[in-house]
Structure formats: C-alpha cells, structure tokens
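This is the structure, below, for whatever I ask next.
Just one protein chain is left out here, and the rest sit where they should.
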Amino acid sequence: MRHLLSATDLDAKEAMLVLDTAAELATLTDRSVKKLPTLRGRTVVNLFFEDSTRTRISFEIAAKRLSADVINFAAKGSSVSKGESLKDTALTLEAMGADAVVIRHPASGAPHRLANAGWIHGSVINAGDGTHEHPTQALLDAYTLRERLRQGSGDLDGLRVTIVGDVLHSRVARSNVLLLSTLGADVTLVAPPTLLPKGVETWPCAFTYDIDSVLPTTDAVMMLRVQGERMQAAYFPSAREYSRRYGLDRERMGRLPQHAIVMHPGPMNRGMEISADVADDDRSVMVDQVTNGVSVRMAVLYLMLGGSAESSA
Amino acid sequence: MSGLIVTGVRPLGGDPVDIVMEGDLIVDIVGPGQGAAHVAGSQVLDGTGLIALPGLVDLHTHLREPGREDAETVATGARAAALGGYTAVFAMANTDPVADTAGVVEQVWRLGRESGLVDVHPVGAVTVGLMGTHLAELGAMATSAAQVRVFSDDGKCVWDAALMRRALEYVKAFDGVIAQHAQEPRLTEGAQMNEGALSGVLGLIGWPAVAEESIIARDVLLAHHVGSRLHVCHVSTAGSVDIIRWAKARGINVTAEVTPHHLLLTEELVRSYDPVFKVNPPLRRAEDVEALREGLADGTIDIVATDHAPHAHEDKDCEWGAASFGMLGLQTALSVVIDTMVNSGRMDWAGVADRMSVAPARIGRATRHGGSLQIGSIAHVTLVDPTQMWTVQPTELASKSRNTPYAGMQLPGRVVHVVKDGRPTVRDGALVLDSAVAGSRS
Partner (left out) sequence: MDAALTSGQARTVLDENDIARAITRIAHEIVERNKGISGLVLLGIPSRGLPLAARISAQLERIDGGAVPLGSLDITMYRDDLRLRPARALEPTDIPARGVEGATVVLVDDVLYSGRTIRAALDAVSDFGRPRAIQLAVLVDRGHRELPIRPDFVGKNLPTSTDEKVAVRLREVDGFDGVTIMGGVA
C-alpha cells in the first residue's frame, strides 16, 4: 500500500496481514534489543497539527524500533495563516526527503490533499483527520479484539461490537465501523439521534438510541469520548442527562456478558461517558490498546516502507 | 463609423443569413452571401456554420474589484466574460469595500466602461457591509450613474425576515429587485458540503437542502404579501425548484437562476477532497441536477447565471476546510449549457437565448441587452460553433484565477465571434483589444 488514508484502503486480506505482522512484532517488547534494522535509513515525519502526545509517541516508538529516523513536527494549525501551513510544510518535508509522513490534522481530507496534491512523494499515513477517519486506531482496536476474543488469529467473523458515544464527530467510530465490518464483525452504534450522522442507515452497521437493549448481547463495548462543549450546540441538554442515558457505569457493566471487554480510544472523560471504576475494571482493556498501538503502527510502517515502492492503486 | 457584416450565420439555429450592422444597430438581415453587396468598407466576420445568439447576459458574477485584485479585476473578468460570449455582466457587491454606496458602485461602473469589452452593471448590497442589520442606501445607488436595479447581499443571506420584507417593499419605488442568496445561517454553521450520506462518510459538516428551501419559501410568501418581485440566486436543490414552481403557479412574481456547475456536477466529486469543487451552495445529488435541468427547460428556473467566483491560488491549494468557496464560470458557461441542455435535447437555441440573454436582461433591467436578433435591435451578437469540442486548460483561461472545476474536461461549443454595440470584442476565438475598445489596465 502506498498510503493509508482510510480504513477502506484495506480489504480483509490486507487488514489481516497487518494484524498478523503486528502479532509477530509484538514480541519485540520482550527482547533485550528492542530494535529491528528494517527501516534503517528511512525518514518518518510526524506531522501533527493537533495536540496528541499519545498517538505521536506511539508512532515515534514504532518508527524508531524499526531503526527509522524520526522527525517530529508539531504545528498549531490555527495560529498559522490559512493554507500556507499545510502546503508549505509539505514542501519543506519533501526537501528533507521524508519517506513517510504521519499526519494528524483538524481538517477532514487533509491527508488526501497531502497524498494527491503533488507536494510530496513519500507515503502518507492518516493519524486522524478532523471528524473523518483514524485508520491505525481501528487497526489497533481490531488487534485488541482479536487478541482478547479470538485467541489472536483469524478474522472477527460474527463478533458483536457496540460503539457508544458521539459518532457524529468521531473519526474513530467511522474507521472502526468500516474496518470491523470488513473483518466480519457485527457492529452496532449507540447514540442520541443528534449525535448520529445523516445517512447512518446506509453504513455497514446497525444503530439504536437505547444502550441497555444491546449490552446483554455484545462481546465488546467501545466507548467514545463525548465533549461537554457539545451541550452548547444543543446536541444534548446536559452532561448529567447524557451520562445517565448513555454512560457506562458499574450497573451497566453488570449487564454485559462475562467475557465482554470494554474499550476506549482515549483520552477518557471520566464521569461523562465512562465512570471511573469501570475505567479501572479488569475487563477494561485501554492499556492493552495503547500497547497494541505500537505493534500495529510498526506493522503499518513496515508494510508501507519495508519493501519496494509499489505503484499506488 | 464603419459597418460590420456577419455572414452565413444561423440565428437561434434557423436558416443561414447575413446580419448587417452599422454603428451600434442591426440595420439589415439578408440571405446568405447578399450582405457583401451592402456597405463597402465594412468589416466581415465569417459566420459559416455558427449559431447566432443575442449577446449573453450574466446576472451573477464576482469581479472582485475593489479589494481582491489578486484574484480578478474588472478588466480580467471582462475578458473572461467576452470570451464566454457575454456582452453584459452584473457584478456582485461583496467586494472590499462592499458596494453599498453610490460611490463604490460608480467606481465599478466606470472600470467596466474603461474595459469596453462588456457592459458592467454593478449590483448593490441590500444591507450595509452585508451585515444583514441595516438597509444600505438603495435609492442612492439606483439614481447613481451605475443605475443599480439589482440588489443582493450574495455571499450572505438576508436572514432577518423583517429586514427582507422592508427591502422587498423599498425597491418597488425604483423598479428594483432583491436577489436573495438563500442560506439560513443557523442551519449551515461551518458547513462544507451538501448534507447527506456522503458528508457523514467524509466527515465534513453538511449544508442541508432545507437551509436553502426554507428561506426561498419564506421569501416567496413575503414577496407575495408585499407585492414585490423577488429573484433567487443559484438555486441548487430539487426542493427549491418545487417551491418556485408552486409560487409561480400562484402568480407570485419570483424569478430564479441556476449556475452551470449545478447543471453538471454532483457531490461525488467531493470525495477527492479537492477544494476546486468547494462552492456555495454546494454541489448536490444527481436527483437535484436532474430537477434543475427540468426546471430550466420548463422555465421554472428563468435564467442561467454563472456565479463566477475567482479565487487566488493559495485560497484553493490547501486542505478543504481552509479553502474558499467558489468556481470560475464565465468562459465555460455556454459550453456547459450546450452539453447539458441542448445536446440532450431538453432545450433549443431559442431557449438558450431566452435563459442566457433575454430573461437575465429583463430581470436586471439592462435595457440595451437581451434584444432579439432583428432589424433595429442593438447589435450585441454572440456566434458559437456548437460542434467544436475544446479542452478546458486552467492556464489558458482569461481569468486571473485558475479555479475551474472542469480542468481537463472536453466540452462542446466554442465561442468564435462576439459583437458588442456593433463592434467585435472577440474574433476567431481571440479578444479584440484595440485602444478604441479596451482599457489600458491589465
């Protein structure tokens, strides 16, 4: 693959190749020399126009473990004049010889522009663009689901995944719906009507406004971050009403099947979409998600940069 | 004063004739080949195989001067207009400073006269600074040298119902018309593209059809209530066409325009996230395109207006969210209409003449334009070869800007000659820039 801009860039076979590769690379953490020489001499640039220490560090560790050189470029998109920020930065990176650019940007479609505008020749990895997609998050979520609920191999056929929260503004939700359905899972979205996008009935998943109706028959619950500011735009009346109707608390945890796990892409709004004690429960796998993020990102970087440059589709 | 003869042309697709012009009038129309006998020393334009239309009139153009001369000037916009077959354009008021006083509209009017290639009719703002709160001095603009008759806050909507009512009433005194940019602001905050299944997938804030339709519905009822005429800019949805059809059936004095791009392009192009397709109102669904074509064919939509919106390179060469809204349109309008309406059999040349010349001139009260091609008419003639295909190359367009959505596309119909006031402004597809016609500004 030349670029990873959307979860739809991967079919089932390609997605499982990423997961299988990540599984092999996960063993690296147990070695004394946590390094492979594979991307030696390659330059990976982290181009982050949004604050995100967690994701940036995850990509940085992944690249460095493959012996790539890493350059971190943190730009606040809003303080730089319109337009010049992305294109001029891209031209600078091209001059520096970046083999891959990992980009996080507040504008949906910014990675597409970077990949197609002719500004750079390297590969582009979307680390989150506006409310559009976050493909490596979906990959690490799929990896976590597979590890915990499918003994770490194969696809996710028939796995019942419920995603709860502000789907309308969530790039994590979009990428997950796409990737999980590619891998055969049955996805259900739960949110108030105001937080589901127009046209959600055309998405490859089910949806409901009632969280309690789906919890008893779900294998994994993925809680999305809900920002309190959405109240001001009348998406829901109050934080209290939101958490009462859609929050995951101890009582709702009790209605989950024994084997079910709880996921969250982070950062969490403890008390809003998830209560503190649920966040720290054994069945909550957020820490695993972070660990798996490094392996998955190593796999993506290896598959994109570790071989010859393929012609893009 | 020399004369001008156009030979062998087919007016509105009819039988070939020679059109003889003297001064700024059509003085005779004779059989093909007989025109040469007329006036010795006349210029001759070979019109063999060409369709003759009355000079096109664009009721909705952005010339960007004053304020954004980096994107376009009256002079460069006029060149693009002439090459597109236009002899008159109405220049929208969202300049910097806004055209909300007699002073600014006269400045634009004067720049148009200097260029000489098209008649520039400035549009006056409805509200001061386009802020939507206070009426601008509409009367002063109407009596100025620019003789403004069309008033619009285009770019923004006159959203305050009370203020829209007052504006509709006020302009009756001088036969003015309010041209509304229908966009309920509260339903379109931060909007980037048509709201629908695609906007949900692409993660872009949607611009719902109801934000346009609800304003049009309100405004046609207001126009009816106060007995005014209303013009609706760039209609883009099937629902809007239905509302206008309903209003006309009840005798409400409303007219409407559609852009060429809304006749051809859909929101599917937004998947590329290429900001050349970012426009306000946004590109919509195939069903909307179909309804607009039907509406233009049956007259529910009265005119084609380009909404030519040039933007400097850096305002489009960026990520979608940071890009400006708008597309070029003057040089490609007739070709798009030929492609979508004539070649598909929905409209004949008489229809094209009506929608692109007669009706816009009438709505804008441009009395010297939109005439028929008859003896005694003012000599504004556009001659087009409908069969010739051409490829749109952004760098070859006359506009100062490059933001055309048709880059690389092959379109039918080449404007070969354009005559304005009896003198050629375009000959053999090239501008005629002599000192008597053109200004010195580049």
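Order of writing sets the chain letters: A and B. Residues in each chain are counted from 1.
Assume a residue touches a chain if its C-beta (ideal position, glycine included) is under 8 Å from a C-beta of that chain, and two chains touch if they have at least 3 such contacts.
The model shown is predicted, which means the values in this text are computed figures rather than measured ones.
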Shown chains that the omitted chain touches within the full complex: A
Selected from A:27, A:151 or A:232 as touching the chain missing from the view: A:27
Residues belonging to chain A that touch the chain removed from view: 17, 20-21, 24-25, 27, 31-33, 35-38, 66, 302-308, 310
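One rule holds in what follows: only the chains that are shown with their structure count from here on.
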Residues of chain B defined as touching chain A within the complex: 192, 195-204, 206, 208, 272-274, 314-315, 317-323
Sites on chain A touched by chain B in the complex: 82-84, 86-87, 105-110, 112-113, 116-117, 129-133, 168, 171, 174, 197-200, 202-203
